[in-house]
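Apart from one protein chain that is not included, each protein chain of the complex appears where it belongs.
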Amino acid sequence: MERVVQVIVDGWATGSLYGALALAVVLIYRSTGIVNFAQGEMAMFSTFGAWALLEAGLPLALALLGTLVLSFLGGMLIERVIVRPVEGGEVLTVVIVTLGLFILINSGAGWIWGFGNRSFPSVFGDGTLAVAGVSVAVESLGIVAVLIAIVALLFVVSQRTRLGLAMRAVAMNPDSSRLVGISVGRTLMVGWGIAAVVGAVAGALIAPRLFLDVNFMGGVLIYSFAAATLGGFDSPLGAVIGGWIIGIAENLAGTYVDFIGADLKILVPLGVILVVLLFRPTGLFGSAGVARA
Amino acid sequence: MTGPPRGTAARTEQRLRAVGLVALAAVALAIPFFFGSFRVGQFTQAIALAVAVLGLNLLVGYSGQISLGHGAFFALGSYVSAILIVRADVPYLLTLPIAGAACFAAGLLFGLPALRLRGLYLALVTLGLAIATPQLIKRFDGLTGGTQGLSVPRPAAPAWSGLADDQFLYLLTLAGAVVMFALAVGLVRGSVGRALIVVRDNEIAAKTMGVNLATVKTRAFAVSSMYAGVGGALYMLPIGFVAPESFPLALSFGFLAAIVVGGLATIGGAVFGALFIEFVPVYASDVDEALAGVIYGTVLIAFMYALPDGVMGLARRLWARRPAAAPPSREQDAAEDGDADGLSRGGARSEDVVQGIPGGSSR
Partner (left out) sequence: MSLLEVQDLEAGYGPVTVLRDVSFAVEEGRIETILGPNGAGKTTTLRALSGMVRRRGRMVFDGHDLTRAPPDRVARLGIAHVPEGRGTFTEFTVEENLRVGAYPRRDRQVGADVTRWLRRFPALAERRRQRAGSLSGGEQQMLAVARALMLRPRLILLDEPSLGLAPLVTRELFSILEGIARDEGVTLLVVEQNANLVLRFADHAHVLEAGRVVLSGTAAEIGADDGIRRSYLGD
């Protein structure tokens, strides 16, 4: 019994990690209709940045804070310089640009920090906590808590601030937004900045569990796409819940079902994507416009 | 939509195109005799890639279905050919059509469920296919040799030809590519091509014209996969070895990059695209191993700003600006925007060139 709870909590944590990156992807998709294939690599780069700050001697909290600020700026810069020129253009061009960005950032990180792997400290440490008589990892609980906090924060910003109003307006109707005085470009920049920060948080939480190397976010990206698909690509809440479902289901299946070996694990998110798209393309919470199948 | 150009301008253009093709042929034939065997091997691979790129362009540029998984069919073609040569002693020439047929069937099978998916979702599923490929190869290691891969004996030049092995292989690959390109030209200029373009640009109109969407789209997948398969089989021969690592995700990305660099919905573009993905990483890593990817990614992005129509688009625009031409009226500009092969691409359609990623285009 205790084992099941632990497996579920751990799956919930892993699912939160998928959900966090999925959230970043969905935020950008919602405001611009662009699927940012480079989101994982941006998060990876941010995490390496945090590592560099740590190596420079900063305490963990400061290093992470600094990383978040730099990620925000980086996200804004990427939108302004790299994505803006092709926004609104042909879909395929935008896809290629984000793929190019993927390659660029991945290799850039390799060039700066090399292709070896290194370890990254966990914010929550190794401890365990007794919850209702079951011993669960503090880290798992911490990760879930962080994600919930992020979702709550984003909700408040989106629904109760001027910025959030502008971001929702731009996503809905860019032309009318301009007419009421919203600078669409600047709003999109901020959106990318926020998504980059969310991605950076995801990276910093994931890195302690895997080794930190330039490719560590690659697999996560697919899981995140699966989470976003399951949740509905334009629903931030869906991304998170989709991530939770996948994380928990995968952990339960991995523990109790023998059939899926380690090397075929990657087929799980792919299977999810396929099944969702064939039977319910809008996902759990997505709006009808999303799939048009 | 415009048919082939008429009148003296047309004849000049056709004559120039013929001259261009002859020049290209001359250069292509000269290559194996001017370069060392390593380079010749690279050119051979570039030709094989061009065949695969052409297939992807048929799918994306002409029928408007986006695929990030072309590498999977490429791998399938390579492995089918390799397995037949190594385990069944099939002569390598014969493996080419077999690989093509196998991939055609696979593409057909994949194309059927893909019908229900659009833009973003098709991209995701095909992305999944590309990612799953190395794992699937390892899974069936009895057949594929798993992580060890398969060593495939390289075809030897027949004695009567007086050629070195690499030269012979190059010319063979070239011949195969010419056949595939000619086939593509035939497809694109005929009713198939027209049906593809109508489907790509306006599905509703296509339906009213009596075009069976499902048939056209699944066949486009099948044909494109066939090209990938033949390309894959040809690609493998100069190396003499296949392994799961030969077909990473980057390969599928590369194919996509190649069609955009070369020019969507063009046939000639496949050549430029293939040269791009074969040689840019090489030269980039000449500069610096680690920087190679940075350079590649940057060049790719720069291309999208400067030449979104690809190299062929640039060529076409330069051609339209030649001094002999009368100042273009608007209609003439639109006509000249038409594909070098005589089919109009409809200019910059932000919504429809690829069945749009929903909500993504008119920002």
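Just so it is clear, A and B label the chains in written order, and each chain counts residues from 1 on its own.
Keep this in mind: contacts are C-beta pairs under 8 Å (C-beta built on N, C-alpha and C of every residue); 3 or more make two chains touch, one makes a residue touch a chain.
Keep in mind the model is a prediction, meaning the values are calculated, not measured.
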- Quick one: say which of A:7, A:138, A:169 or A:237 touches the chain that got left out. A:169
- Looking at A:137, A:182, A:217 or A:276, which makes contact with the chain not pictured? A:182
- Note on the structure: Against the hidden chain, subunit A presents residues 162, 165-166, 168-169, 172-173, 175-184
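Please note the rule applied: only the chains that are shown with their structure count from here on.
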- Message: On a C-alpha centroid basis, what's the spacing between subunit A and subunit B, in Å?
- Response: 33
- subunit B-touching residues of subunit A, taken from the complex the two chains share: 32-35, 82, 85-97, 99-108, 110-111, 114-115, 174, 218, 222, 225, 229, 233-234, 263-264, 266-267, 269-270, 273-274, 277-278, 281, 289-293
- How about subunit B: which of its residues touch subunit A in the complex? 60, 66, 113, 116-121, 123-125, 127-129, 131-132, 135, 138-139, 249-250, 253, 256-257, 260, 264, 288, 290-294, 296-298, 300-301, 304-305, 308, 348-350, 353-354, 356-363
